[in-house]
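I'd like to ask some things about the structure below.
Just one protein chain is left out here, and the rest sit where they should.
Labels run A, B and C following the written order; every chain starts at residue 1.
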Amino acid sequence: MGVPSTMDVSPPHLRHDGRRAGAFIAPALAIYLAIIMAPTVATVWISFTEWRGIGDSPEFVGLENYRHLLKSDTFWGSFNRTLAILIAGGLVVFFFSFVFTMLLREMRAKRFIRAVLFFPNIVPPVALAIAWGVLLAPRNGLLNGFLEAIGLESATRTWLAPDLIFRSVIAGLVWIYTGFFITILMAGVDRIPKHFYEAADLEGATPRQKLFRVTLPLTWDVLSVAAVLWVITAIKTFEFIYAFGGSGTDPSISTWTLPVQVYAVALGNRSPIFALGQGSAIAVIMLALVGVLVVLVRRIMRRRGVEF
Amino acid sequence: MTRKRDGGRPPWLAFVTALLALVLVAAACGNDDDSDVSPTTEAVSESESDAGDGSAVAPEPEDDGGAVAPEPEDDGDTPEPEGEDGTLRYFSMWNEGEPQQEVLQGIIDSFEEDTGVEVDVLWAGREVLTSVRAALSAGDPVDLIGFEAEPLAGALVNTGETRSLASVLEQQIPGEDVMVGDVIPSSFLDIYAVDGEPHIMPYVVNSSGIHYDGRRLTELGIERPKTWDEFIAASLAAGENAVQHDGLINFYNAYWLYWLIVRHGGPGAFNAAASDPTGEAWRSDAIAGAVEDLVELVESGALAEGYEGSNWPIAQQEWANGNGTFNINGTWLASETASYSSEGFEYRLLPFPTTEGGFESAEVYQIGWVVPQAADSPRAAQDFIAYALNSERLAGMVDVAKNLVPRSDIGVPPDLQDAVDMLAASPAGHRPYDGVQGDYPEYWIEFMLLDDQLFFGQISGEEFIDRIAAKTAEYWDSQ
Amino acid sequence: MSTDVHVSSLQRGGRLAGRGIGRLFVWSWVLFSLAMLVWLILAAFKRNNSVFRDLWALPDSNEIQNFRDAWDLLNLARTTLNSVLTVGGGTALTMAVAAPAAYALTRMYFRGASPLISFFALGIGVPVHAIIIPLFVGLSEVNLTNNLWGLTLTYMGVSIPFAVFLMTGFFRSLPSELEEAAVMEGAGPLRVFFVMLPLARPGMVASALIVAVGLWNEFLLALVLTYDVDKRTIGVGLLNTFGAMRYTSNWVGLFASVVIMLTPLIILYTWMSRRIIEGLTVGATK
Partner (left out) sequence: MASISLHAVTKRFDDIGPPALSEVDLEIEDGEFIVLVGPSGCGKTTLLRIVAGLETATTGELLIGGSDISGVPAGDRNIAMVFQNYALFPHLTVAENIGFGLKIRGTSKAERRTTVERVASLLGLSPYLERRPGELSGGQRQRVAMGRAIVRQPAAFLMDEPLSNLDAKLRVEMRAEISRMQRRLNATTIYVTHDQTEAMTMGDRVVVLNKGVVQQIASPADLYRYPANAFVAQFIGAPTMNMLVGSIAGGRLVVGTAQLKVPERFESADGPVLVGARPEHVHIGDRGIGHLGGHVVLVEHLGKEVQVHLEIDVPLDIDDAHGDASEAFVATVDPSEAPVEGSDVDIVLDLDQVHLFDRDSGLTLTRP
């Protein structure tokens, strides 16, 4: 194939000896390096130290922080909850996104519906968390109140009880993020020219066949982007959970995820621990999780997108 | 606990700092019209003052852009020059709008008027130490911090970040003919003393116990319970939702077991169990008794339905509205629920029920001030402490904020009388959570996790003891 | 033949029913979201002691006082200004550096452009938590903590990866003939960039909106990097109000705060939602 080896195929008037391009890129790169990359490297380093960050200097302790974490129930709780958001939450979000995208394709009010569904994504997570808490409050919450009002008292639950609370959190996240992923998937679906569906209709394809034969293959690349975005979003999710527990009272430990624990252990807490080393170690684990999963997702979804 | 504190800086810091400086210099050179973005402190404070009304912003202490954070002195007793401007930087745990904040604001206003010292106060809320840390790391002065004594002890006092307040005891209280040491009982101060010298000066002394509406108990014809058995019986007699509890706050859940351990094993028993490197201290009879009692409560059905999923402050709200009888809480509950409690609500407090052959002591939950080593104006801070402890001024905490104060010569409203009596009658005092929260904050989290499982009936008493013993040994092993 | 028709019409009947259920579900979801919003707005006008007693009652009075409380506690004039300064400044500066970078990365064809794009994209995956500790220490070394400039700079840093990523998509989709035409007319690299810039405007606007909405809702960085009341952004302000209101149990005041904070967003959103959504979509599907 026409793969360039030593020769450059790019047009010369646009090709530059890095220097000119460098001037365009340097400011963004410098800030990016200073604010994101350098601190990331530093975090890895701090994770090998013990450090309170007030007046003392970091003391190298090797893998001690990691060893400590592996033995901590709190850490494993946070870790498992993060994975639960990622996997269980992900499955639900993507299932709904797909179903909605398919349904919305043929609905007249689709722009309006999409706008409403997307809305939680621009609302401050604090506000969402407040609303979600009001909804799920045990006795005077909106949901239980509603269920009672329509005569479904048997369906009422203590939504925030230890066995349910995290599912309630995930439900909240699903409510927020489904709109986001619907939007992205719809964009992919909208790009598919109508005539593919018309051709499929002429051949008498069922909706399921259309989904698997037309929609999925032709949105594969969008799906892969969406999956990567989900991995990042799921692992990063902090604000909603933090605010769900409220300010002034720490979020209930039964809702902690990795980022919440980083915050609680290293940054702030009602009874602060100031364990910067340990917080960094958790952050490094988050980072590794993101890295491994993104690579994994990309590998799984590597099948090339179809050009059309 | 104290760690060595040399000037050593982590190697990466130079890297990050250099990059940041580079970016700033580049930004400053690149945009002539944007010259405010310069790394010099001058420009920074300029931008601060044109961004704000200026009053709350303290001028930067250093004039060097790459300023090194002022190193705290090792020796807290060395007298230091006052901050040149006579400004007192005060970080407070209260949020704007809370009654305690309003009281303190009043004190601050008159202090400024009387002394000419400007008080720059930050109403930071309960995560005040996060702000303190931010300020200290940035080298901003922090002269006075007001917060709960336990986290102060754990985060600052035990690690040597605070100054001794011994000299404050000999300071005269402005407007009164007494010294601070005369009115603040040393029993309070001794709890957090370092080398015999006080480091935390309390201005509120709360406690905890079981709250109820006096009227309701009378209506129900239930006698005020004294012992644990009586309490369980009373709860069962009180009908639905007898014990309201906000189970989503882990440290409210911990009230029960901690109190039961302290009752069964005496003050310090919980702390001793937590700090036993082998974890075997958890297998004592006292703790077994405490766990057994807790399981009894959980299994009795006295706890309001859904307590494990109650998001604070819902349970206490319902309790105050008359749906429920008992609520275990701090003595601040009266002030927290005042705005929505049902009419004619009669706030009563039950000291935590006693157990057979057990101990009696009261929780001393102090809220106080510390003066950090890094303070710029430690003298002004001490002056403020003495000034605020004046009985008339402190009375606001009682009358308006409905909190107890360390001075016994200030009268209390009826809502708080039970608490005062409880503290007075108690033969001994102990720290909140027996000091476990303050002394071992990381361990505390792991403890609460297991305690929740026990309190929610997810594990049996035996399982709990086995697990917490193992956890304790593991924790100390990794320290 | 006739049975075939019969079967397929049955199938279609089932399919229609399925679709009907699906649509019902979609509409319930939509209604649910709207109901939450409406409830919150109504609650903001209720009285504190009745708000939870009868959940579905209409407000019995116009409790404007709730909004006064909220306004004061949120310190709204101040927090809004801070948010506008840091979010507006951060967004504008992000675009100012990300646009030329994205342009150079996609259209200057220099060696190493493609790995550099990947390097920038890497930043999207870095959680704020993984940088905040050293960032905090580093910023305090240069006196940029508790400082709106420091926060703005940080906002730039965390926005740049996504902005560059989105805009490389936009710039890549532009026709190269225009660029060549400009070159033929004698335009230098900078001028060519400025010729191309207006063409990327839809992308720029969308990227800026997405960055701005993200920053507007951000509060972790603001919480950790600033502490003065005067430096609080609206997100931190709301969180603090949340804390304070819960201690004082002024729930309706809290709802009023939420409504106050949501109002500009709702207005902006009804006006710009298509832009935001489409911008996001182009970035994701390019």
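Convention: contacts are C-beta pairs under 8 Å (C-beta built on N, C-alpha and C of every residue); 3 or more make two chains touch, one makes a residue touch a chain.
All figures in this text were calculated on a predicted structure; none of them were measured in a lab.
Student: If the hidden chain were put back, which of C:Leu81, C:Ala96, C:Ala121 or C:Leu199 would touch it?
Tutor: C:Leu199
Student: Quick one: which of C:Ile64, C:Val84, C:Leu178 or C:Ile267 touches the chain that's been left out?
Tutor: C:Leu178
Student: For chain C, which residues touch the unseen chain?
Tutor: Chain C touches the missing chain through residues 175, 177-178, 180-188, 191, 195, 198-199, 201.
Throughout what follows, only the chains that are shown with their structure count from here on.
Student: Which word fits how the chains touch one another: line, ring, star, complete or other?
Tutor: The chain contacts form a complete graph, every chain touching every other.
Student: How many angstrom lie between the CA centroids of chain A and chain C, rounded to a whole number?
Tutor: It comes to 14 Å between the two C-alpha centres.
Student: Please tell me the distance, in whole Å, between the geometric centres of chain B and chain C computed from their C-alpha atoms.
Tutor: Chain centres of chain B and chain C, defined by C-alpha means, are spaced 36 Å apart.
Student: For chain B, give me the residues that contact two or more of the other chains.
Tutor: 12-13, 16, 20, 23, 95, 125-126, 130, 137, 312
Student: Can you list every residue of chain C that touches 2 or more other chains, as numbers and ranges?
Tutor: 52, 134-138, 153, 223-224, 240, 243, 246-247
Student: Looking at the complex, which residues from chain A come into contact with chain C?
Tutor: 8, 10-11, 13-18, 20-21, 24-25, 27-29, 31-32, 34-40, 42-43, 46, 53, 99-100, 102-104, 106-107, 111, 113-127, 130-131, 134-135, 137, 140, 142, 145, 149, 175, 183-184, 186-188, 191, 206-207, 221-222, 225-226, 229, 232, 235-236, 238-239, 242-243, 246-249, 258-259, 262-263, 266-268, 276, 279-280, 282-284, 286-287, 290-291, 294
Student: Which stretch or stretches of chain B touch chain A in the complex?
Tutor: Per the stated touch rule, the residues are 3-13, 15-16, 19-20, 22-23, 26-27, 30, 71-72, 95, 125-127, 129-130, 133, 136-137, 150-151, 154-156, 159, 161, 247-250, 305-306, 308-312, 314, 318, 373-374, 437-438, 441-442, 444-446, 448-450, 452-453, 456, 458, 471, 474, 478.
Student: Residues of chain A touching chain B in their complex?
Tutor: Going through chain A, the ones touching chain B are 26-27, 30-31, 33-34, 38-39, 41-42, 45-46, 49, 51-59, 64, 67-68, 71-74, 77, 133, 136-140, 158-162, 164-165, 245-250, 252-254, 264-265, 267-275, 278.
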